[in-house]
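Removed from the display is one protein chain of the complex; every other protein chain stays in position.
The chains carry the letters A and B, assigned in the order they are written, with residues numbered from 1 in each.
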Amino acid sequence: MRAREGRAVETLLQAVASGVLIGLVYALISVGLSLIFGLMEIVNFAHGEFLMLAMFASFWFHLLLGLDPLVSLPLVATLLGLVGLVTNRLVIAQIIRAPMLAQIFATFGLGLFLRSVAQFLWTPDFRLIQNPWLSRLFGGRVEIVRGVFVGVPQVAAALLAAVAFAALYLFITRTKMGLALQAVAEDKETAALMGINSQRMFDLGWVLGSACVGVAGAALASFYYIYPEVGGTFALIAYVVVALGGFGSVPGALVAGLVVGLVEILSPVMLGIAPSLKYAVVFSVYLLVVLIRPQGLMGRF
Amino acid sequence: MKKTHCSGQTLIALALALALVVFPFIVSSPVTRNLMILIFLYAGLAQAWNIVGGFAGQVSLGNAIFFAVGGYTSTLLLQHAALSPWVGAIAGAMLAMILALVVGWPVFRLGGHYFAIATIAIGEIALALMANWEAVGGARGLTIPFVRDSSGRPADTWVWFQFNQNKLPYYFIALALMFTLAGLTAWLDRNKPGFYFRAIKNDQDAARSLGVNVLRYKLLAFVLSAAFTALLGTLYAQYLLFIDPESTLALRLSVLIALVAILGGVGTVWGPILGSFVLIPLGELSRAHLGGSGRAVDLIIYGALIVLISVFQPAGLMGLGRRLRGK
Partner (left out) sequence: MALLEIRGLTKTFGGLTAIDDVSFRVEEAEIVGLIGPNGAGKTTVFNCVSGFYEPTRGRLHFAGHEITGWAPHRVCRLDMARTFQIVRTFSDLSVLENVMVGAFLRTGNRAQAERAARHVLELMGLAAKAEMRGGSLTIAEKKRLEMARALATKPRLLMLDEVMAGLNPAERQAAVELVRQVRAEGITILMVEHVMEVIMPISDRIVVLNYGRKIAEGRPETIARDDQVIAAYLGEKYRGRH
């Protein structure tokens, strides 16, 4: 009896640990989306594909140049920042004053395009990075509490996400540029009167948001399967996180990311449903949030 | 000036209808007939999408789910309750309408982004559910057995909505649906619901201030869209005598439906039909030549097209036509 109870507690703790770890990654993926919306009221429907590109970038750096994903991470983040900038200049700048229909379709079409090109170039096959450095560290697993194991790559990903998140938060709240970013999100016209160039702030928002996705993708690449459709599920989760945390709120994305991560991992354990239905639960959370508190937990920045 | 424009349109519609009615007797190749049926089908789906997406401006990226609801409902009722697919079609349409209300009611109060995301999510979840649900065929799908005549050959029967010897009725049913939707769209365009839809699309707060119950009209558009999409789903199931999650629920289908409408011109009566006549033959051609290698070339083109149209010519082909005529 005690042994079974003990195992039940272990399973629960295991799930909580996994939930928190993946939740931090979700938070980092989502914060970029939230940032961009706060600035321009545009939802980047290609956000998932940006993540997919980051993961593939890590993969190819590893396969072709022998770089461990941890090492290539700064490179991948920079690459994604560039992708974000180019997207903003080439696509978003054209549709910023367009009706919502055109805005939704422009980024949605871009996402579809990127996903299909990836499938064309790299086939729909699932890839995995073999033996990254992190999987060899400490034998690949860490025991946080007796009987509860988490993979080193997963912990590293969560730590990276937390660090990146903290860096972003400090940047936004403590630096001059970060405050300018907040100003533009708050009130474009007044910010312009104070000499802040909103065009440059939009660029910055896209670069930062995409770089965050880059970090998340590179971190995930150490242990997650990499394939062209991988962006789809993460994107949906990101939308839920942003809605839950509040469009435009950076701290909100953190809290919401953790909540969603926990709900996702815990729901099969606590509700006894099949793991393939866990996304149904996540989506139900979305509907519930949208019903009860549409502005999310924390509203703006 | 508006009056002659309207009767001009009616004349074109009649001429087109006549041409299409006569067409299969002139060109009797089964390949062409199949292509035409597909064109009518997608035109209908795009027209149904156009009501909620083009007119009311609420972007649904999950309309395929209503297509599946229609097809699966009529097929399951046929299999388990021996109900004629005609009855099943009505049942499917009603189920689709209820689903539209259930989804729309909470989500429509908020921004268009929320709605678009919700439709994507529902579509994905429905696909996962249906592919794993053995009772409705799972990933293998459902097959509708032939109705056979006294000598054992697959027969033609109106009661059971199958035409195996002479497939012509499918053609005319699809054509009839397409023109019904065109008529409905034209009626909406000229009357109060259409005006209210367009007002909502342009500025929903201004619409509110003029007494428009925005939620009610968004739901109306969505429900109409769902019902007709479901009817087309039943037609599709009875045409192929087969239905599965991949062909009815994939995001690809929802995207294609929207793209046909966007290419042709959202918010117009003829746009979706025009878009279908252009895009579907192209799609079939490219599939024949570039092959269905699973490399998703068609999606690459669709994605690029969507971006280009959104950025450069959001009014689609109809808009291009207007520009060329110097309006």
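Note that in this section a residue touches a chain if its C-beta (ideal position, glycine included) is under 8 Å from a C-beta of that chain, and two chains touch if they have at least 3 such contacts.
What you see is a predicted model; the values in this text were computed from it and never measured.
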item: Contact list for the unshown chain, restricted to visible chains; value: B
item: Residue, one of B:140, B:153 or B:192, that touches the chain absent here; value: B:192
item: From B:135, B:210 or B:288, residue that would touch the chain that is not displayed; value: B:210
item: Chain B residues that touch the omitted chain in the full complex; value: 1-2, 190-192, 195-196, 198-199, 201-203, 205-214, 267
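We take it that only the chains that are shown with their structure count from here on.
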item: Touching residues (chain side chain A, partner chain B) in the complex; value: 43, 45, 91, 94-95, 98-106, 108-117, 119-120, 123-124, 232-233, 236, 239, 243, 274, 276-277, 279-280, 283, 286-287, 290-291, 294
item: Parts of chain B lying in touch with chain A, wherever the complex brings them together; value: 53, 57, 59, 61, 106-107, 109-114, 116-118, 120-122, 124-125, 128-129, 132, 201, 251, 255, 258, 262, 266, 294-297, 299-300, 302-307, 309-312, 314
